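Worksheet: one structure, shown below.
With one protein chain withheld, the remaining protein chains of the complex are depicted in position.
A, B and C label the chains in the order they appear, each numbered from 1.
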Amino acid sequence: MPTMNMLQAINNALDIAMGEDDKVLCFGEDVGSFGGVFRATSHLQEKYGRARCFNTPLVEQGIIGFANGLAAQGSVPVAEIQFADYIFPAFDQIVNETAKFRYRSGDLFNVGGLTIRAPYGGGIAGGHYHSQSPEAYFAHTPGLKVVVPRDPYQAKGLLLASIRDPDPVIFFEPKRLYRAAVGEVPEEDYQLPIGEAEVTKEGTDVTLVGWGAQLEVIDRAVELAEKDGISCEVIDLRTLLPWDQDSVAESVFKTGRLVVTHEAPRTGGFAGEIAAAIQERCFLYLESPIARVTGLDTPFPLTLEKEYLPDHLKIVEAIRASVNF
Amino acid sequence: MPTMNMLQAINNALDIAMGEDDKVLCFGEDVGSFGGVFRATSHLQEKYGRARCFNTPLVEQGIIGFANGLAAQGSVPVAEIQFADYIFPAFDQIVNETAKFRYRSGDLFNVGGLTIRAPYGGGIAGGHYHSQSPEAYFAHTPGLKVVVPRDPYQAKGLLLASIRDPDPVIFFEPKRLYRAAVGEVPEEDYQLPIGEAEVTKEGTDVTLVGWGAQLEVIDRAVELAEKDGISCEVIDLRTLLPWDQDSVAESVFKTGRLVVTHEAPRTGGFAGEIAAAIQERCFLYLESPIARVTGLDTPFPLTLEKEYLPDHLKIVEAIRASVNF
Amino acid sequence: MTTTADIHEPTFLAGDEFSIPTFRLLKQDGTLHEGAKAPDLEHDKALAIYRAMVATRVLDERMLAAQRQGRLSFYMQCTGEEAAVIGATAALDDADMIMAQYREQGALVYRGFTFDEFMNQLFGNELDYGKGRQMPIHYGSRKLHYMTISSPLATQIPQATGYAYGQKLAGDGQCTTVFFGEGAASEGDFHAALNMAAVHEVPVIFFCRNNGYAISTPSIEQFAADGVAPRAFGYRMHVIRVDGNDILAVYAATREARRIAVEHNKPVLIEAMSYRLAAHSSSDDPSGYRSKKEEEAWREKDPILRMQRWLIDLGWWSEEEEKALQESLRREVLETMKRAEKRPPPPLDSLVTDVYADVTPELQRQLDALKTHIRQYPEAYPKGARSLDPDVRAGDEAAKGGE
Partner (left out) sequence: MTTTADIHEPTFLAGDEFSIPTFRLLKQDGTLHEGAKAPDLEHDKALAIYRAMVATRVLDERMLAAQRQGRLSFYMQCTGEEAAVIGATAALDDADMIMAQYREQGALVYRGFTFDEFMNQLFGNELDYGKGRQMPIHYGSRKLHYMTISSPLATQIPQATGYAYGQKLAGDGQCTTVFFGEGAASEGDFHAALNMAAVHEVPVIFFCRNNGYAISTPSIEQFAADGVAPRAFGYRMHVIRVDGNDILAVYAATREARRIAVEHNKPVLIEAMSYRLAAHSSSDDPSGYRSKKEEEAWREKDPILRMQRWLIDLGWWSEEEEKALQESLRREVLETMKRAEKRPPPPLDSLVTDVYADVTPELQRQLDALKTHIRQYPEAYPKGARSLDPDVRAGDEAAKGGE
């Protein structure tokens, strides 16, 4: 099996999707001949022509408006937002239009073909405009699906599934893994399920839930915790909306403890939703409060990024506190 | 003391603020001579002139961009967004600019003078574009303050405090109360505190938390519950960001039970944050799972609005379930 | 870039150097302007247009009255702008996509949306294609290539650019026409849409209805420029300004715009100058922001009367036919309204379907909990309860079969 980094896996998924279906289009700022500022769309214009892979003018609300229209027409647009921090000018098109298109028309029209890709997250010394994790905004928006891959294998399988999913998907790519995460990725076409979490490690004492680049951080924390003799179960949520409550609840029934982590600010972050839903479903099984290890309630900082981030040390402390409650 | 409805109370607050400080300006779509589609800014242009109260072109991102600049310059803009459903074109200006202005400049510049007013919420047969409750998006955005009044008295005091607060405030007005809520409101200038919840009713068995128009709904539910002999404590959060955790936690220490309600969809709604934070702080005191009574995870409907809304019957059932857990 | 000329004085331009003329063919008395030539418009088509204009007017009058009687929660009229909307629609291919703002019901009437279809939406009953989820006037029709209306302004403009780009790739010779008001043209989405359409050479017609007001805001507070038309220069886009009350001019301009769009894959901007004769919506009272005198002056320019005179001059129409048409339309509106009002609401399940292609597990849980709750309090939720009652459901089915 070939080895790919996450960018290559994404590029490969786009290549397969475009090769297989003429209706798939890729566009966004600098996406055309240059292949995107991270090069996720490299060579696609060469291979599939300027009509199907192209630069847009610099206007995110236009990119998503255009993409909504294209999807309604029956095309399968894969629109890139250069950084998730710059998705907000398109917020109205996404929240008021993409998310409600099928519902409001009684299914006469839909934009299910749409996938929006955006690099997101911190850890690259990007300060507050190249580091944000805005997933909670979209996870509060019925009609959208929100997917985040943790490694190259997941990225390819989930992106192919997102492109072909009958609903619009926001696909957040943890950009600090773009080149850092390398792994075996099958050459051929495959899909991973949307809406299903994955238990990446079984354990009995405490459940850890995260998504994207936090999985790597969780793994480091778990290594430390297991040295203390704490048996950890790790769940990659993969899809935030609709999220797989059953898998998390099942795990917590077993472990009685839950630690959720994300980079986004704590207040109103998606860990809150998970904690709220799980305390409701697992109330009598919980042996300690559900803990959240998150970013601070501040804009994303620069010089003190390390201090801000929910790293393995903060997570392991939360695990210990949970187990020793 | 004069009697006012909520619109009159808001109009009165704006009048006092503009009368007292030349730097206060009111603007937005149809806000000028017409006084706004709900008439919240009636007579302000007449009284203070076109330079200080005016119509803007129909462009929410421009209204808030303009308001950010004005606030940075030292003015005190009160910008109206005609319906909260139409705040999303301005989402970038609010989330990336308003919220981060002071932080990113190290306090060289700030937009603390800014207040954004927007009618919000359902119950007026408005369908999904005249009924939304988008507060959770903003409550996940450090740097903003989010305030929601429950009645005319609160509206005047909180709006005056918001205008004068050193931080930018999003002020959501429950529009179904605009004319429906009538009460005594002092003629003179007064402020109510931002960041402080209010216990509107004391009780011992269960704590109810809500904001805005839900307080009225909670009151109806509490009436029913108390007939069953359940003693309810009711808290109006008033400010969602930063929210008054201490008041809610203190109440739950006493009652051991919590029901939170809002109209917005459940998943990712602000009740999740409250549940997550309170289960963490009050874990050993909780006698039943924290319950959320919310809108469904759908766009806001029309014909079946009654079925969608978290009404007093749904709340009283949640109270009973909580007490009988 | 075609910047060739140099200047050595700091000379500022503002575009007032030239103004954009208005294309007109028909005078208010029904005769042609001097030097004007009517477009090819054969008898049947001319009458189809005219009938659609009258039908739209009658529908609007009756439904506003129904709203006033409390039978309907909300309504919006096209009154005064029928020629702009229907003239443009008639110049298109019937399979061209139309993306409207909300005041373009005339386009649907012209394309054959029945009064029953209108009423089902207006009353949000079980036959509404939109399943009773949107406020009145948010029509949509897949078979008539009319995108379901969305309340947020201007969002449909870049969507039209995207839709038309898809049509260009599909190579089916279709284009998209997007309608919007001069107010909506202030939104950022307008700028995005026009620029992208020009850059990507998209067959889309941007049809701006400049009716002088955005709710209470007069166009003089909307923009300082001479209307919306000069913006086209900023994108290098073809543009024409047309008398929006002149059915022949609108028709001719749109036909030519469509030719440019489809044959050359070039977007076109049309600015139709008209006036919103009615209130903004049933919630609005224009006396707060404009004078009766101004309204009267525009009422004299009524586009329907203008076309009627032209048709009568041609011998294609008569007073008697007019009377008969009006009467039959009124009757039909009232009858369909009665039918639609009585129809039951959409079933409870429609609360959670179509959020996604399939109902998610969480939505199913929420629906199940809601059903349990409604069974406990059926009187409190009559609409929801009725679709949980098997007898009622059976009755509904039988009633449907009977029509």
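FYI, contacts are C-beta pairs under 8 Å (C-beta built on N, C-alpha and C of every residue); 3 or more make two chains touch, one makes a residue touch a chain.
Being a predicted model, the structure only gives us computed values, none of them experimental.
Engineer: Given the contact rule set out at the top, which of the displayed chains would the hidden chain touch in the full complex?
Structural biologist: The undisplayed chain, in the complete complex, is in contact with A, B, C.
Engineer: From the list C:190, C:206, C:275 or C:356, pick the residue that touches the absent chain.
Structural biologist: C:190
Engineer: Could you tell which one of C:23, C:50, C:165 or C:180 touches the chain left off the display?
Structural biologist: Going through C:23, C:50, C:165 or C:180 one by one, C:23 is the residue touching the chain not shown.
Engineer: Out of B:142, B:203 or B:295, point to the residue that touches the absent chain in the complete complex.
Structural biologist: B:142
Engineer: Given the contact definition stated above, which residue among A:5, A:61, A:214 or A:279 touches the chain not shown here?
Structural biologist: Touches the omitted chain: A:61.
Engineer: Of B:57, B:126, B:149 or B:310, which sits in contact with the chain we cannot see?
Structural biologist: Residue touching the chain left out of view: B:57.
Engineer: Which parts of chain A are in contact with the chain that was left out?
Structural biologist: Missing-chain contacts on chain A: residues 29-30, 32-34, 37, 54-55, 57-62, 85-86, 88-89, 125-130, 266-267, 296-299, 301-304, 306-308, 311, 313-314, 317.
Engineer: Which parts of chain B are in contact with the chain that was left out?
Structural biologist: Here the touching residues of chain B are 25, 51-52, 54, 56-57, 59, 61-62, 64-75, 77, 89, 92-93, 96-97, 100, 102-110, 112, 142-143, 145, 166-167, 195, 242, 245-246.
Engineer: At which residues does chain C meet the chain that is not included here?
Structural biologist: 1-25, 33-37, 186-192, 195, 198-199, 219, 221-228, 230-242, 249, 252-253, 256-257, 260, 268, 273
Following the convention adopted for this analysis, only the chains that are shown with their structure count from here on.
Engineer: Can you name the chain that lies farthest from chain A, using the mean of each chain's Cα atoms as its centre?
Structural biologist: Of all the other chains, the one whose centre lies farthest from chain A is C.
Engineer: Compute the distance, rounded to whole Å, between the mean C-alpha positions of chain A and chain C.
Structural biologist: For chain A versus chain C, the centre distance works out to 39 Å.
Engineer: Between chain A and chain B, what distance separates the C-alpha centroids? Give it in angstrom.
Structural biologist: Roughly 30 Å separates the two chain centres.
Engineer: On chain B, where are the residues touching two or more other chains?
Structural biologist: 61, 85, 88-89, 128-129, 267, 296-299
Engineer: Please list all residues of chain C that touch 2 or more other chains.
Structural biologist: In chain C, the residues touching two or more other chains are 133-134, 138, 150, 152, 188-189, 350, 355, 360, 362-363.
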